[in-house]
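All protein chains but one are shown in place.
On to chain A.
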Amino acid sequence: MTRDTEAEPIELLTFKLADQKYALEITSVREIRGSTHATPLPQSPACMKGVINLRGTVLPVIDLGERLGLPPSAHNDRSVIIVVALEDRLTGLLVDAVSDIVTLATDDLRPPPTMSKSSKSMVTALAVIEDKMVRVLDLTATLDDMERPAA
C-alpha cells in the first residue's frame, strides 16, 4: 500500500475479531462464505483450523483471531470465512463476523505507532470509521511465516 498516492480511494472490507474491528483491502478478497466444519490437520499450529472444500479445491482455513494472538472467541453462526487470494493462492480466514465495505481515502489511513516488534508487521495502517479504530491488515505479513506461530 503506497501512502504517497494522494487521496486515492481505497475500499476496505471490515470485520470483527474479538469485538475489535479489522479490515482488509477488498481487492484481495475473493468471496465470503459461511463457516463449515474444517478437516483438521494433524499436529498443526493452533491458528490452522484445517481445510475445507471450496467447490472442489482444498482451501486451508486460518483462524485469524488465533493468528493475531487475540483471546479466543466462541465461534457462532455468524462466523464466516473470508476467502482471500495472495499471489494466486486462496486461503480462508475465519473471522467472527463481517461488518461492512467502506471507502476511504488513502489519506485517512495512518501508520500504526511502532510500539512492539512482534505486532508491527501484520497491521499496516489504522483508520477511524464511525469513531472506532479499524486496523488494516497486511495480508502478506499475516499469511507469511505461518511456520512460526505468532501466538
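Simple rule for what comes next: contacts are C-beta pairs under 8 Å (C-beta built on N, C-alpha and C of every residue); 3 or more make two chains touch, one makes a residue touch a chain; residues count from 1.
The criterion applied here is as follows: contacts and distances are computed from a predicted model.
Peer 1: According to UniProt, what is the chain that's been left out of this complex called? Choose from "Pyruvate dehydrogenase E1 component subunit beta", "Branched-chain amino acid ABC transporter permease LivH", "tRNA-specific 2-thiouridylase MnmA" or "Chemotaxis protein CheA".
Peer 2: "Chemotaxis protein CheA"
Peer 1: Check the options A:Ile62, A:Val83, A:Met122 or A:Leu139 and report the residue that touches the missing chain.
Peer 2: A:Ile62
Peer 1: Specify the residue from the set A:Pro42, A:Pro71 or A:Pro113 that touches the hidden chain.
Peer 2: A:Pro42
Peer 1: What residues on chain A make contact with the chain left out of this view?
Peer 2: 37, 39-45, 48, 51-53, 56-60, 62, 89, 91, 143, 146-147
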